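Omission of a single protein chain aside, the complex is shown with its protein chains in their original locations.
Per-chain residue numbering starts at 1, and chain names A, B and C are given in the order in which the chains are listed.
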Amino acid sequence: MKQIYLDNASTTPVRPEVLEAMLPYFSEDFGNPSSLYPAGQRASDAVAAARATLAGLIGAKPAEVYFTSGGSEADNWALKGFARANASRGRHLITSAIEHHAVLHTCQALEKEGFEVTYLPVDGDGLVDPAAFEAAIRPDTILASIMFANNEIGTIEPIAELAAIAHAHDVVFHTDAVQAFGHEDIDVRALGIDLLSASAHKLNGPKGVGMLYARKGLRLANLIDGGQQERGRRATTENVPGIVGFAKAAELACAEAADERARQTALRDHAIGRVLAEIPHARLNGSATSRLSNNVNFSFEFIEGEGMLLQLAARGICVSSGSACTSGSLDPSHVLLAIGLPHEIAHGSLRMTLGRETTREDVDFAIDALKQTLDNLRMMSPLYEDYQRGNVESVIERMAA
Amino acid sequence: MKQIYLDNASTTPVRPEVLEAMLPYFSEDFGNPSSLYPAGQRASDAVAAARATLAGLIGAKPAEVYFTSGGSEADNWALKGFARANASRGRHLITSAIEHHAVLHTCQALEKEGFEVTYLPVDGDGLVDPAAFEAAIRPDTILASIMFANNEIGTIEPIAELAAIAHAHDVVFHTDAVQAFGHEDIDVRALGIDLLSASAHKLNGPKGVGMLYARKGLRLANLIDGGQQERGRRATTENVPGIVGFAKAAELACAEAADERARQTALRDHAIGRVLAEIPHARLNGSATSRLSNNVNFSFEFIEGEGMLLQLAARGICVSSGSACTSGSLDPSHVLLAIGLPHEIAHGSLRMTLGRETTREDVDFAIDALKQTLDNLRMMSPLYEDYQRGNVESVIERMAA
Amino acid sequence: MAMNYSEAVMDHFTNPRNVGEIENASGCGTVGNAVCGDIMRIYLDIDGDSVIRDAKFKTFGCGAAIATSSMATELVKGKTIQQALEVTNKAVMEALDGLPPVKVHCSLLAEEAIHAALWDYAEKHNLVIEGLEKPVSDIGEHDHHAVELVEDEDEL
Partner (left out) sequence: MAMNYSEAVMDHFTNPRNVGEIENASGCGTVGNAVCGDIMRIYLDIDGDSVIRDAKFKTFGCGAAIATSSMATELVKGKTIQQALEVTNKAVMEALDGLPPVKVHCSLLAEEAIHAALWDYAEKHNLVIEGLEKPVSDIGEHDHHAVELVEDEDEL
């Protein structure tokens, strides 16, 4: 059966050009970059070139880019590394309630180490309020971490504004840009970002590689101690093919970003328009305007998400409900709860995330399938029965009122 | 120019069968293993199969195997994770002076957190003395970490004996098996290993993936918090191709290990024999008997290592001096100093590590080139001039006496 | 963690048996709650000989919730009330060739829904069904935790 992949926020296929760029480094130029002979030198040169490419794409210096095993490690390193190295200056951190678990669970781990964390609420669109952000800053606040764009509902946060506030109070600013890098334009200097996390597999690069940008001069405790790789700050034999693939993927993504943004925004708004027009009891989650061009997120009343996903999967549609990392869990998405959805409709949410290969036909096919699926599941739903009999009211209608 | 690669302890080329096994997971079955649709399910199944394979190869259960980004992360996680989670039971650790920096620098980081570490000396062959090990155990000792085999001099430690002593005193036993896995037979239950680190790129698998075996029931703090991957213990979207490649490489390596060990031991001893017979002022480092079958390590008097490496590289011979991670550093190898070499000859050491593709012709070619190189460099050496004029004596002769 | 559903579960999820309502059912029971993500409602048509002539269900919940509802209704159809009481969560799970640990609670919910429908039948007809206790109407929160622990044990 034809598969329509609409889960690009979860992960993406490696582009052929990227795989091609990686291939020589598995079995030919496989040397250890730390070694002196040509096979190692070529690997070392490839890592240096990849570092320069990635640094250039975000307006940083090569020496400010550190390779990691992915977005999660970059988030952990930024928060734990900075907090632990700067604890003498203060033990308070600020983040938002809708961060990825790689940030939230890291904050919880830091709380166990004696740090205090403020989890800022967001508004109904998922936006952090700059005034509330400023109000949360205390004399002992050392670090703020606010994601560039949310992975579930696609909301883009006002990063430049938040970073400026942070700096006005001598607070270092980290952003998890895993969903934004390669999609939105990012210049760390212009935006005032001190620390930034990114991951290759979200932009048609390989899984298992990411990066942390850390502004020159920041003190950061190591997460992984050992050899002298990454200038003594992150040990392990470099994942040369992964690093090369990351740089290639990012280079291509950033070059095409403006065009893809325009194309995907049109597709996204087409999808949102059709759903709202054709499917009753549906609610768009996240901001309608400050939104990643590839993100569509709806809650559908009277049905539960996993059943919807499985039925869509049976029709060849690959989508997700909640974030990928928590699917399989029994808890509804913390992001949907944070934007004020009641549990019962948070359970019935669906995320469709477009990619560079997504066509209008794909989107239309998926929405047709979605309509059938929802009819099916609602027919089976005791809640819908109760609603139709007038025994309960619609939560979405109540929220909209 | 033909390249003769004799640096397999540093890293190895990915085998064609391994790359082939990995390829489908880049762009076809690229799904996120956490997702419910078929592309994700196939990725999830592949990770589960790889975990089962690797567990089987070391006599563990699949749920005791956790994937990491390499040997360094596994070492860091084992030591930091166990120490931090069990600090209430005691704050003393034991390790050896010849561990890889991924263990030694991690121990130093733990010392800064308030743990105490005993660095056991080794004998002239690089062996940890079990009696000294037992004597170092204190009532507050919680963890011992002794490497299975040393990466520079190839010495294989008496793991079963050390683990038994540790257990007799209720001390948990970790081993860095990065150099041993896929070469030596390892059964964690039979040997009494509680925690074990391994890395794919040392056995013809890909860079950027490793594993930590952690015996069921051990408490371990997370190093990387976030999503629910690896049963909530190590967050990040799984590096599916890397994991698949690791399992395939390990499976092949373990299947061939007995034959390769025999073949390489013969080659190794041929190399050692030729060097000792044909090159004056040479000293074999490491144990002659309890030694990895692929490791040859010599110190040559009157010359310095980097010059030797570069001249050999100019002749197409890829070898190393000290461990790969520290090449480019000015300090002589801590391992060579720990086995009692004076600085001046620690600087002149050479490691040749054989691989599955190494032939007898390769070894002979390399030794012929080595002889020329040493002649060259000694002719250039003021120390050799002094020695020939009778102004100084040979350190190696003095040590042998 | 991906869901590894058996073929039987997938079959009962994609082609659920006995979906629907029974007008003027002999007994009807609803268990679970939307906050926890699962609600099951089971309708039973029971004849004068205490034989369950028909069973229908409506379920709001995951794939496993729908599959267990479908299987539970299949299993009780044609059975006497006493036989139906033997359709435990284990029986439902076995009939479905097992469930992922995290989904075991769905089979408990199905058992409870049958019990709730029987309890409703008994109340309406002023009967006492031997061995039937008043079912917990809300089998949500508490149970999840128990199940998560089980899962942990199972996996480690």
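Just so it is clear, contacts are C-beta pairs under 8 Å (C-beta built on N, C-alpha and C of every residue); 3 or more make two chains touch, one makes a residue touch a chain.
What you see is a predicted model, and the numbers here were worked out from it, not measured in a lab.
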item	value
Contacting the left-out chain in the complete assembly, out of A:Gly114, A:Pro139 or A:Gly217	A:Gly217
Of B:Ala160, B:Ala288 or B:Met380, the one touching the omitted chain in the full complex	B:Met380
Contact set of chain B toward the excluded chain (per top definition)	302-307, 310-311, 314, 328-330, 332, 342-344, 347, 379-383, 385
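Simple rule for what comes next: only the chains that are shown with their structure count from here on.
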item	value
Chains linked by the largest number of contacting C-beta pairs	A-B
Centre-most chain [mean C-alpha coordinates]	A
Cα-centroid distance, chain A relative to chain C, in whole angstrom	38
Chain A and chain B, separation of their C-alpha mean positions in angstrom	35
Sequence positions of chain C contacting 2 or more other chains	1-3
Touching two or more other chains - residues of chain B	34-36, 40, 228-229
